[in-house]
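Left out: one protein chain. Kept in place: all the others.
Each chain gets a letter, A, B, C and D, in the order it is written, and its residues are counted from 1.
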Amino acid sequence: MNLVVIFDALLIFSMLTLGWMSIFSLSLFRCIVFFVCLGLLAAIAWGQLGAFDVAIAEAAIGAGITGALLLAAWNRIRPHRTKAIEPNLTNAKTSQKDTKEHV
Amino acid sequence: MTSALFYSMAGLALFAIGFFGVVVASHVMRKILALNVMGVGIFMFLIALAKRNPLVVDPLPHALVLTGIVIAVAGTALALNLMVRIHHIDQSSQEQSK
Amino acid sequence: MFNKLDIEYDGPPVDKSALSLIASVLVAGLLLAVTITIVLSDKGHNTGLATVITQNIELSGVTNPVTAVLLNFRAYDTLLEIAVLLVVVLAILPTRDHHTPFFKRIEVNKQNLVLSALQCWIAPAVVIFAGYLLWAGAHQPGGAFQAGALLAGASVLLFQSDTYQINYTSPIARVLLVLSLGVFITIGTALIWFEGSLLTYPLAFSGLLILLIETCATVSITLALASLYSSFIANENLSITDNKHRTIE
Amino acid sequence: MNDLSSSLLLPAIVFLPLLAAIIAYLIGQNRLQGPINICFSLAQFLLIGLTTLLFLHEKTDQSERYIIGGWGAPLGIDLIVDGFSILMLALTGLLTLLITLYSASYFSGKYSASDKSLRFWPLWWLLISGLSALFMSADAFNIYVCLEIIGLSAAALVALQGNRAALQAALRYLLVGLLGSLFYLFAIAILYRSHGTLDLMQIAETTNHSFPDKVAMILITIGLLLKIALFPLHFWLPPAHANAPTPVSAILSALVVKASLYILIKFWFDVLGETTTLGASQVLGALGGAGIIYGSWCAFRATQLKLLIAYSTVAQLGYIFLLFPLSEYSMGVSSFTGSASQAAVYFIVAHACAKAAMFLAAGNLILAQGDGEIAQLKGIAVREPLNVLVFAIAGISLIGLPPSAGFIAKWLLLTTAIESGQWWWVIVVITGGLLGAMYLFKVLSLAFSTDPAVIESRAVKSTAPVSSVSSVPVSNVMTTVALILALITLALGFNAEFILNISNTVSEVNDI
Partner (left out) sequence: MNMSTLLPAFIVICPILVGLAVMATPEHRVLQRRSLNIGGALITLALIAMLLSGVVNGLDFETRLPLLPNIDFVLHGDALSLLFVSLSGLLWLFTTIYAIGYFKNSANRSRFFAFFSLCVGATIGLALAGNLVTFLIFYELLTLVTYPLIAHKGNVASIKAARTYLIYTMIGGVLLLTGVVWLKVLAGPLDFTSAGLLAELPGLDNSHLQIIFFLLIAGLGVKAALFPLHAWLPISMAAPAPVSALLHAVAVVKAGAFGIVRVVYDIYGIEFASDLGLTVLLAVIAGFTIIYGSVKALSQDDLKRRLAYSTVSQVSYIALGTAIAGPIATIGGLVHLVHQGLMKITLFFCAGNLAETLGVHKISQMNGAGKRMPLTMAAFTIAAFGMIGVPPIAGFVSKWYLGVGALEAQAYWVLGVLAISSLLNASYFLPIIHAIWFKEQDQPWPKEVAKLRLETHWMLLLPPLITAFFALAVGLFASSAYSPLTWSALIASREYQAIFPDISDIALKYSTGHLWVLILPTLLLFAMVFKTLRAKVIRLIPLAPLPALLGAILVVNEDKVEQSFLLLTAAIWFIAALYAQTYMTNDNKKHRFYLFFIITMIGNLGVVLAQEISSFIAFFALMSFSAYPLILHSESDEAKSAATTYIRWVIFSEIVLFLGLVGKTYYAEFSTNELPVVWVATLLIIGFGVKAGLATLHVWLPKAHPVAPIPASALLSAVMVKVGLLGWIRFLPLGDASINVLAQPMMVLGFTATFLAAIYGALQDNAKTVLAYSTVSQLGIIVASIGFALANPDSWALLLPAIVLFAMHHGFAKASLFFCVGLSSALKPGHKLTPFLWLLVLVPALSLIGLPLSSGALAKAALKDATSSWPLFSTLLVMSAIGTTLLMGRFIELMREQAILNASSAKPNWRLILPTVLSALMCLSYFYTPPFEFKQFQTIVSTLSWSAVWPAFIGFLIIFVTKKLRAKLPVPPAGDLLIVYQALASLSTKTWQIIANLNASIALYIDMMLGHLHLWSLSVSRRLSKQLTLDRPGTIMVVMLATLLYAFLT
């Protein structure tokens, strides 16, 4: 039980947790943030495994660019203050439409 | 039991979590995230695979993962783009109906 | 799974109708666990291709094995991968605009000091570092993708300020976007002429050619990633044109 | 130039579309797109034609390898062509040429907005290059990349219409594709782990009964089934195929689903043939059978023309999956030989031509009628006789009536089923044919109907100032292309040996 093993274990545990949370967190924003964290931790883990090329790429692309894209998209679909008045109504409408589309 | 083995198991677990998320999550974005988590899981598995012999690092999986990461980001971007566009159409139709 | 694609912001994280499926997904998890044990129970191939790559690395023209694999041994994959990126760029980029120049600086009266400082000092540094990454990719970790990602990150920073605007649909941008693919194909095909086989670098020039390809790839990747990001920022334009589509249809 | 393995031909088949994509992207003008792209498609067609001829001419070795970068199999990536892949390539070349011709009219600005055309062409060529690369690939990971090119570009093409339904369908399609690819990638990782190589043939050489290989096979199967849209996983296909622009629908149904199928067949019979079990093949067959019935039934109930055709694709894919239970299974290995493989190959070819023709004809009809509702097609046979004819011929092939390619395919299938004593598949196939006739003739009988009341009401409708439907005269090129495809379908009903000769070489590949 040396330090590396503990470090690895911690890393793996937190990655799994982040993996779960980046999907099932209550708010989408948090999901994205957790996902970026997951990417960064993955980069560390891969550095740990000797894959430095991949680690750099993951940090830059997997966490960085993907995170930026996600956030930008999130920003686009997030309800803005002016439009957040009748969330229920819009909800109902879209879901109606959804069911139509599914056929 | 090497650490690579743990990592590869972690990769598989991430894959499973991601798949679970894909099946269960409701929002598109969550599904996209879940797919990405699956991807990370596979990448992890591959990289752990490269290190399964503690003495030699196999660079081939690294190359594969590099390629995979780019493809994943491309797919994510496209999916997000489509999602945003659908959202936009919904919104504008709502405005019109008002 | 993908049948209902919910895009409302305030939805629950889990599809209510899918909750009943958790049990079955647990079954799937179980199965996956079985998979894991099965996979891990097998010893597998010991070293993969590590030895072969080490043996051939001399012939590849670079010393970083990952770069060797990416741009020499499996250059074909990389070529197609760039094509994948191009697909997405093509799919996402807004309708073209021939009039706005490729690069434009907008004078803004009110300037954010921190941001402008970042732009002034950090951006060039990032560019230099990216150049280093690219150069170093030949013998140590680094390479086109990483460099491209870095540069794209830098451009993301630039856009936060609205000071600079890049028109990704201008002719120059288009040429730059397809530059890597074009160069890759040209070199690959030309090599058939000289060496008799696709993407067979002559030993003497392989380092140079790889560097050339990588440089071009960096440019294209940067532009591609940045344009992807910008498409979300400048989405208003896109949506307007989309509206036009709708009226046409 | 007479040796495929050293010639320029094979890489050119991939690179030419890529080049075309670049050029199509760089050309800003809409006017030039048509001619240039037609030239490219012609060149591509000739290339593939030449390749096919060379391949048939050589005949010495059953499969040809092309080594990229001079490295050879485990290290580098090889291209490989055998009979089956040559056939798929030829199909790709043919359909590329014809659908490009069609698209040149379809996107000429008369029928669609100009920016759509500008977006279409590069994506189109990328899709074609992806398909061509896929059919030649001998490398498992390379196949993954090709699958991604295909998946992403196809989704982007589906989204081209830009309306909500199309976007939603495209999104769903994209996500499905990504998920399927991830499963495949996972399987590749497992395979690499146990074989230390990515080359398909080398994997095949070292395959044994081991568990990891089995797991990989399961993952590949499930991932590709998702992409192929075999019956219970077909949910994404009908909306995607129905909402895409007509040429895209055509290529999606004709080739894109077949690409995944091609890979599945390759893995199932060649690469990981050792791992398959009788039970698994029966499961696939059962799903195929269910797909035949269910797809036909849904097609019968569909109210939109293109949706009907899309559901018919679901049904037709089911037929091909009967290959799995019907193929020879000896000593724990099922092989892609004998009449089952012939049937499947023929089915793929027949369905590709017929379905492409059908989609194109349907697109023309929809253009002419201004509406995709089947009920609106009443009396269309009078105004668009040729397109209705094409639709009918394609439909005949889909039902499996002579003289058409579909008949030969069905004949082979039935023969195999009876020969192998699995008569229950006969019932499935026959029922599927009848259901097919039901949905096809539902459309045709409407097309022939000249109910005066309906025609009058339509006349009133069209003279009314606020008309929701706008009809455009269909250009001759579009009709002609559809007709050519239909005629090819017919012609294939008479010279089956030709196709089968090409694909026969498949059988030798798995002797390794």
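Simple rule for what comes next: a residue touches a chain if its C-beta (ideal position, glycine included) is under 8 Å from a C-beta of that chain, and two chains touch if they have at least 3 such contacts.
Since the structure is predicted, the reported quantities are computational estimates derived from the model, not experimental observations.
Asker: Looking at the whole complex, which of D:Ile77, D:Leu185, D:Ile348 or D:Leu444 touches the chain that is not displayed?
Answerer: Result: among the candidates, D:Leu444 touches the missing chain.
Asker: For a quick check of understanding: of D:Leu8, D:Ile38 or D:Val283, which residue touches the chain that isn't displayed?
Answerer: D:Val283
Asker: From the listed residues D:Thr221, D:Ser296, D:Ser341 or D:Asn364, report the one that touches the chain absent from this view.
Answerer: Of these options, the touching residue for the absent chain is D:Thr221.
Asker: Where does chain D touch the missing chain, residue by residue?
Answerer: Touching the missing chain: residues 211, 214, 217-218, 221-222, 225-226, 232-236, 275-277, 279-280, 282-283, 287, 294, 297-298, 301, 342, 379, 381-382, 385, 389, 392, 396, 401-403, 407-408, 410-412, 414-415, 418-419, 426, 430, 433-434, 437, 441, 444-445, 448-451, 493-497, 500.
Asker: Name, in rising order, the residues on chain B that touch the hidden chain in the full complex.
Answerer: So the residues of chain B touching the unseen chain are 22-24.
Throughout what follows, only the chains that are shown with their structure count from here on.
Asker: Find the geometric centre of each of chain A and chain D from their Cα atoms only, then give the gap between the two centres in Å, rounded to an integer.
Answerer: Here the centre of chain D sits 35 Å away from the centre of chain A.
Asker: Roughly how far is chain C from chain D, centre to centre by C-alpha average, rounded to an integer in Å?
Answerer: 29
Asker: Using Cα averages as centroids, what's the distance between chain B and chain C in whole Å?
Answerer: 15
Asker: Got the chain D residues that touch at least 2 other chains?
Answerer: In chain D, the residues touching two or more other chains are 141, 145, 148, 152, 155-156, 159, 162-164, 168, 171, 175, 179, 192-193.
Asker: Provide the list of chain B residues touching at least two other chains, using ranges where the numbers run on.
Answerer: Each of 13, 15, 20, 22, 25, 27-32, 49-50, 52, 57, 60-62, 66-67, 69-71, 73-75, 77-78, 80-81, 83-90 in chain B touches at least two other chains.
Asker: For chain C, which residues are in contact with chain D within the complex?
Answerer: Residues of chain C touching chain D: 1-3, 5, 35, 38-39, 41-42, 44-49, 52-53, 56, 72-77, 80-81, 83-84, 86-88, 90-91, 95-96, 98, 171, 174-175, 177-178, 181-182, 185, 188-189, 192, 195-201, 241-242, 244-246, 248-249.
Asker: What residues of chain C sit close enough to touch chain A in their complex?
Answerer: Those in contact with chain A are residues 3-10, 13-14, 64, 66-67, 133, 137, 140-143, 145-146, 149-150, 152-153, 156, 225, 228-229, 232-233, 235.
Asker: Would you tell me which residues of chain A are touching chain C in their complex?
Answerer: 23-26, 28, 31, 52-57, 60-61, 64-65, 68-69, 72-73, 75-79, 87, 90-91, 94-95, 98, 102
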